[in-house]
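Structure record follows, encoded as structure tokens.
Here the complex is missing one protein chain, while the rest keep their positions.
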Amino acid sequence: MKDDIEKRIERQPDDRSQRPALRDIPVREELLPRTVKTPDGQEIKIDPLQDYFCQAGPTVQTPAYTKIIEDLFNWARAESLWILGFGTGCGAIEMRPLMTPRFDAYRYGIQWRPTPRQANLLVISGYLSVKTLKRAIRAYEQMQNPKYVVGLGSCTINGGMYWDSYNTIKCLDEYLPVDLYITGCMPRPEALLQGFDDLKKLIRAGKGEGANRYAENFEWYKANQKRVIKDWDMPDYNW
Amino acid sequence: MFEWIMIPYSLLTLFIVINYGMLLTALMQKIGARVGRRHGIPIWQNYFDLIKNFGLRTSISHGTMFYLGPVFRLTGGIGLLLFVPTIYGSEMFSNLSFAGDLILALYFVFFGTLGMALGAAESGHPHSAIGISRGLSQVTSAELPFALAVFAVALQYQTLSIPEIVAAQQGGIENWTLFTNPFAVAAAMLSFLGSMMRPPFDVVLAPQEIPIGPPTEYHSSYLALMQTNRAIMPIAKIVVYMNLFFGGAATWPVFFLKVFLIYLFSVFVGVAFPRFRVEQSVRWFLIWAVPLGVVAIVMV
Amino acid sequence: MADRSQYPARKADGTLDIDLASGKYLKLWQGPNHPGITGNMSVELTVCGDEVVEGKTHVGYLHRGFEKLMERRTFIQCFPIVCRICVPEPDFNEYCYAAAVEELAGIEIPEKARWIRALILEMGRINSYLMYLGGQAGAFGLGVIGQWTTYARDLMLDRFEELTGARIYHMFIMPGGVRDDLPEGFEQRMEQTLQEIESTLNDVHDTMFRNAVFKKRAVGLGYVDPALVDEYGITGPVARGAGVAKDVRKDQPYLVYDQLDFEPVIAQESDTYARADVRRRDLLMSVDLIRQILSRMPRKGDVMATLPNVLHWKIPRGETYVRGECSRGEYGYYLVTDGSGYPRRVNVRGPSYTHAMALLERLIVNVNISDVAGLMVSLHTYPPEIER
Partner (left out) sequence: MQSLYDNLKTLFPLADFTGQRPDLAFVTVPREQLRPLLLHLRDKEGFTHLVLLTAVDWIEDDQFQLTYLLNDRNSARDIGVRLMLPRDNASMDSIHDLWPTAATYQRELREMFGIDFPESPRVDEDFILEGWVDMPPYRRDFDTLEYSRETYVERPGRETRDPAQYMKQKLYPDGGGNG
């Protein structure tokens, strides 16, 4: 996956002709700079895009420990995968059996976390429409390093059934650093368990450095994201 | 007269209790999972999560109180534990208990929640804010019957020192407060349900409503601190209940058994019920638990 | 109860006059990344105290443009993708699409195929309802119900698997009939599954419907005035919960429903509890219907009509609308053909289209934040039906 990314980065800047925009989108008015009157009567100026987000970009976090400790941490990370409870597509319906008696992924240390802050595994469960991609990027950037992305279903790999759709992305690893793909439409719970098992192997081997990959090629990822998301109304790095 | 040997002894208690709490919470999750016909998490899962959260490389702060929130919470747990005798009559494990520690215990039960409220409020997440407002109102109403019960017990035994209360309950099961003052125990156990953050009183964390309440913004090391506290706090709370109402524990096995059973009580209720809305739970405590407490005081 | 007097006044154009800077109101997004949301959609809540003042539904997170994609696929190429529209109950897409195509192409499907189609649809309904029961209980914090019902659903998925070869997307009902006949000994295994499901439902009834706390939460939540049923295009269990016996299976019987004996399940209270109860009894009715179908189904006969060469299949110009009663309400396909080998226009009418938008935005006002999730689940909204 990594060298694949680098191959693609080499052929950047992308020479595909950008489709001309027929209309331009106004910035949503809650994002415009304004002065508000607080309940206690004082006037304050607000520029949401500046004030509400942290502007610092991601940095490469090298494991600052000795190998032993890093291995211990990797082992612990592999044993406690906290999935962000964000059903981005129809694949989410097979996550439910995964968490219930028949398959019971809790046995392998896989749990749901409802908030991105505490999750360390983002499962893109199926096709991503542009509207969802925006949210998925925000969720991913709010997660803490190290963090992993699993693409679930054929439609994350090459568009699958929706290869000619005007609203779904075709190749997820152009926009997020994917560690693992699980094929199928839709993948069976057994396939998911197998996939999570392989992900654990990757993490234990210290190969789960997607967050650092994201930080290294940050401009490239952002360029790709902005080419697709036409109304980019958030800062480049919004945690 | 303070003896320095107390300090390593208390730390030993702390160590035992932390590990016991880790395993016990995992075990309770497994029991809950069995009701759902699952096997549930491995018994060591809490350790994995703890190491993982300490091992995360980045963490974001929202200000000083954001740091201090988990610290306060942990202090609440540890303080509560250390100022209450864990093992009755044991030189090693009676910790820093002293006359009047009952009042201090009452204070520590509440302390963590307040610290948490301050910390979570600074994270600025609306879900945190809602969770705090719910949490404080519910904990307050749940504390009320407990306080009443404690006063009843204090009146009953004419002392504010937990060791003396435990001492008064020795010599047979019939001497336990459970039988000498059942109303106080009933009121206290109802409030115990409210303080364990399990259904029907887990509206503070309610994942389907305000994921997941106050700790929404907490991550990596902060979360790890709170997990440690999540292992200590219930045990410490249960120790207080055990000492006040269930005759304390003279040896570790008895301690483990009693703590397990008292904990199990809240779990059994928890798996079988949906959650109250916050105003419903407050009303429930005021209607059912508080009168019991009053009756307990009157009866004494 | 927040103080009503603080509630915002309506402006001339009917919108609420909300000054967020006043500190009186809080804007709270529920979803898309939120465990309490049904599927991948979001509700933009404006709350005052603990009560919702205004709620706006936002959809489109799952839009794949099916209706466009189908315009550039031949009729037989459309058949594998239609089921992708609705995950919990894909079979209704297959049925409605197939029925519409058959009607316009003038194909008569064999008798046995009609029975097998009805069987598949009822099985799908059971799956969907089991998912719903778990979700409804989970929205109120009773997680264990979800565990039980999802397990029961897995059992039903096994039957689907041995019948169609797939767990979720079956692609079984195709224009001209169904893909295959019932496997050997299917009836007995189905009977075992049905008994398992019935026993699970007994547990659910004891744990959930007789639970005092669940009643405290669900009774009176999200009352739907029966007068709104037609005005808002409410169908399915939401309408039946309001006492309107609206059931396409009875009103305009399709497939073999005119040969089965059943009565639409209705309740009068029209709140969340009544709707949940309607769905539970409807689920039991589906179990009974499956038994009827399996007993009355013709033993032999082929299941597939002879189609024209599907690669050069042209359908003369025409338009039609085919509907069916899915677990959430009326599901329909509006198909327009222009004599070419491709559909000219396909429009999917999902029940959530009206439930999740207009109705939800009306019901959500003055609801406690805690109950928003429960309310949405009780309408059984499912976003892909809205945006396709």
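To keep things simple, chains are lettered A, B and C as they appear, and every chain counts its residues starting from 1.
The rule we apply is simple: a residue touches a chain if its C-beta (ideal position, glycine included) is under 8 Å from a C-beta of that chain, and two chains touch if they have at least 3 such contacts.
Note that the structure is predicted; figures quoted are calculated from it, not measured.
Participant: Since one chain is left out of the picture, which of the remaining chains does it touch in the full complex?
Facilitator: Missing chain, whole complex, touching shown chains: A, C.
Participant: If the hidden chain were put back, which of C:L28, C:L69 or C:V287 would touch it?
Facilitator: C:L69
Participant: Which listed residue (C:Q195, C:Q259 or C:N347) would be found touching the missing chain in the intact complex?
Facilitator: Checking each option in C:Q195, C:Q259 or C:N347, the one touching the absent chain turns out to be C:N347.
Participant: Name, in rising order, the residues on subunit A that touch the hidden chain in the full complex.
Facilitator: Residues of subunit A in touch with the missing chain: 14, 16-19, 21-25, 130-131, 134, 157-159, 163-171, 174, 224, 227-231.
Participant: Since one chain isn't shown, list which residues of subunit C touch it in the complete complex.
Facilitator: Considering the whole complex, subunit C reaches the absent chain at 14, 59-60, 63, 65, 67-69, 71-72, 74, 77, 103, 230-233, 246, 251-252, 309, 311-312, 318-321, 323, 330, 332, 334, 336, 344-345, 347, 349, 353-354, 357-359, 362, 387.
Here, only the chains that are shown with their structure count from here on.
Participant: Report the topology of the inter-chain touch graph, choosing from line, ring, star, complete and other.
Facilitator: Per interface graph, the chains form a complete graph.
Participant: Any idea whether B-C or A-C has more C-beta pairs in contact?
Facilitator: Of B-C and A-C, it is A-C that has more C-beta pairs in contact.
Participant: Centre to centre, using CA atoms, which chain is the farthest one from subunit B?
Facilitator: Farthest chain from subunit B, going by C-alpha centroids: C.
Participant: Determine the centre-to-centre distance between subunit A and subunit B, using the mean Cα coordinates as centres, and give it in whole Å.
Facilitator: For subunit A versus subunit B, the centre distance works out to 37 Å.
Participant: Starting from the mean Cα coordinates of subunit B and subunit C, work out the distance between those two points in Å.
Facilitator: Computed from C-alpha means, the inter-chain centre distance equals 43 Å.
Participant: From the mean C-alpha coordinate of subunit A to that of subunit C, what's the distance rounded to whole Å?
Facilitator: The answer is 30 Å.
Participant: Could you say which residues in subunit C touch two or more other chains, in rising order?
Facilitator: Those would be 34-35, 147, 151.
Participant: Which residues does subunit A have that touch at least 2 chains other than itself?
Facilitator: Those would be 85, 100-101, 114.
Participant: In their complex, what parts of subunit A are in touch with subunit B?
Facilitator: Against subunit B, the touching part of subunit A is residues 54, 61, 63, 72-73, 76-77, 79-80, 82, 85, 100-101, 104, 106-107, 109, 111, 113-115, 117-118, 120, 144-146, 239.
Participant: Sort out for me which residues of subunit C touch subunit B in the complex.
Facilitator: Going by the criterion above, the answer is residues 26, 28, 34-36, 50, 137-144, 147-148, 151, 207, 211, 213-214, 216-217, 368-373.
Participant: Quick one: which bits of subunit C touch subunit A in the complex? Just the residue numbers, please.
Facilitator: Touching subunit A from subunit C are residues 21-24, 32-35, 39-40, 60-65, 68-69, 72, 80-81, 84, 87-88, 131, 134, 146-147, 150-151, 153-154, 157, 167-169, 384.
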